[in-house]
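What you see is the complex with one protein chain gone and the rest in place.
Let's turn to subunit A:
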Amino acid sequence: MTSAPALEQPVSTAESAEPELPTPVVAPESLSVKFNDVGRAFGGRTVLRNVTMTVNPGEVVAILGASGCGKSTLLRAVGGLDVGFTGELLIGDRAVSRYDERTAVGFQEPRLLPWRSIRRNIELGLPRDLEKSAGKARVDELLDLVGLSDRAHLRPREISGGMAQRASLARALARQPGVLLLDEPFGALDALTRLKMQDLLMDVHASTGTTVLLVTHDVNEAMQLADRILLLGCPDSDPAEGATVKSLVTVPGTRPRNRASQDLARLGSQLYAGLGVDSH
């Protein structure tokens, strides 16, 4: 007996109060995402070009940019929802495939099946080869994680927008993705619900450790949630050239960050300037 297996989670002493630790609902192998000169054109119109960067396993990267600058296009390429891009895109060490099963997408709209209960909607995200009992246990845990256990039997139209978005997040987590892709998931929510959802996402990330790519147009949300922020934009000289990486910044501090911090305020005005907005 030498050392413990490298993958094993560090276990505290047996006497420690176990229930206080967040239960790892999903223990995925977080995967890296490598963009190598990724571009995308729709019918001759270049939307994205020359995107090169690496997202480390377990990292949260926010993709920030003005409307229509190709944020979602980049995210859809990672999820294999759109395979028309140029360049090279690796998840882990394998190229992305059509509807890549190593990723899971949380869409801007919850996209729940209206005829299925919340529980059955979350089941939709389970991997196909998972045993029934294991699947049920995982859905139970996810329902608990997103706080919907007592609404599991309801249909999507019977719950609020915020709850629907939580169900959508749980569905994405059900397949234990190596990379979680979120496309402005909180964009349609009211300000208060949005803050709660951001906290939930931080909890989820803390307990799963999955890599997260988060598309957003909200500077504060990006600064609150991300380790790094990828700012996409077009060159001011010629917007028709297509968007590319304008800057890639590391957000100072660790989560949860103080929303009133000076450093964040400075970074914020820098990002707003990058988005072409006067920060006053």
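The working rule: contacts are C-beta pairs under 8 Å (C-beta built on N, C-alpha and C of every residue); 3 or more make two chains touch, one makes a residue touch a chain; residues count from 1.
Throughout what follows, contacts and distances are computed from a predicted model.
Peer 1: For the chain that is missing from this picture, which UniProt protein name fits: "CxxC motif-containing protein", "Fe-S cluster assembly protein SufB", "Oxidoreductase" or "ABC transporter permease"?
Peer 2: UniProt lists the chain that is not shown as "ABC transporter permease".
Peer 1: Touching the absent chain in the whole complex: find that residue among A:M53, A:A66, A:A152 or A:A188.
Peer 2: A:A188
Peer 1: Based on the whole complex, identify which of A:V33, A:L81, A:I118 or A:L200 touches the chain you can't see.
Peer 2: The one listed residue touching the chain not shown is A:L81.
Peer 1: Among the options A:G65, A:P110, A:G233 or A:G274, which residue touches the chain absent from this view?
Peer 2: A:P110
Peer 1: For the chain that got dropped from the picture, name the residues of subunit A it touches.
Peer 2: With respect to the unshown chain, the touching residues of subunit A are 79, 81, 99, 101, 104-105, 107, 109-115, 124-125, 127-128, 157-161, 163, 171, 175, 188.
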